[in-house]
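Left out: one protein chain. Kept in place: all the others.
Right, subunit A next:
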Amino acid sequence: MLTIKNLKVAVEGMEILKGINLDIKPGEVHAIMGPNGSGKSTLGNVLAGKENYEVLEGEVSFLGEDLLELAAEERAKKGLFLSFQYPVEIPGVPMVNFLKTSLNEHRKYKGLEPLTAGEFLKLMREKKEMLHLDSQLTNRSVNEGFSGGEKKKNEIFQMALLEPKLAILDETDSGLDIDALKIVAEGVNALKSPERSTIVITHYQRLLDYIVPDFVHVLYKGRIVKSAGKELALELEEKGYDWIKKELA
């Protein structure tokens, strides 16, 4: 699904990622943990195609294609989805227009006809119910005036609509109370299939109680310094990151 080889990335001249290697197979869930400033969000953004990130070295292949050659929108349409750590408020762009345009762009790419208004509304209704999303939210502008929790739910709602092959959840748990966290996790798990993969970027182990990873990686100072099974997350929760730092020192 996704293979990252020796990926080095700089932002404004500063090297943030210093040689990432990662291999994600269909159906797998990978957790990327690590202290603040270790480069977790940079990894998510660079995979999603955010500009002003300078790739210094390395390769990323996604479904057999050179991911780094593709524009952000192409990556999205091929099935890569980033759930934003900080979803952007876009006043004046109605949620409904945004979702419809996004969904139909995806369908066009797959050679499908655009959804009719009725089909679209039905699909929205289903997914909204699944995520217990306030039905009024889709009458507003994109993320405008949403609470932190609503924004995160809205990300997963979009993911549920677009059904990506690879979802990158960038700190989707931060700022969520336990009920919202469960709903979000349910939404993610509902999409789980042998063809879909997930990268969960998080600080904390708690989300991983609900979205159970196959692998846990620790990102520290721009490198993956430790990889193991889901038990690593528990160990990190218990001991913090200091023991890893010490181990490396």
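The definition used in the following text is that a contact is a pair of C-beta atoms (placed from the backbone, for glycine too) under 8 Å apart; a residue touches a chain by one contact, two chains touch by 3 or more; residues count from 1.
By definition in this document, contacts and distances are computed from a predicted model.
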Not counting the visible chains, the remaining one has a UniProt entry; which protein name from "Hydrogenase", "Cytochrome bc1 complex cytochrome b subunit", "Fe-S cluster assembly protein SufD" or "Permease" does it give? "Fe-S cluster assembly protein SufD"
Write down which of A:V55, A:V93 or A:L191 is the residue touching the left-out chain. A:V93
Of the residues A:T3, A:N21, A:S141 or A:S227, I need the one that contacts the missing chain. A:S141
Using the definition of touch stated at the top, determine which of A:T42, A:T138 or A:Q158 touches the missing chain. A:Q158
Determine which one of A:A76, A:L131 or A:I156 touches the chain that has been left out. A:A76
Where subunit A meets the chain that is not shown, the residues are 48-51, 71-73, 75-77, 81-82, 84, 87-88, 90-93, 97-98, 101-102, 105-106, 109, 141-142, 158, 162
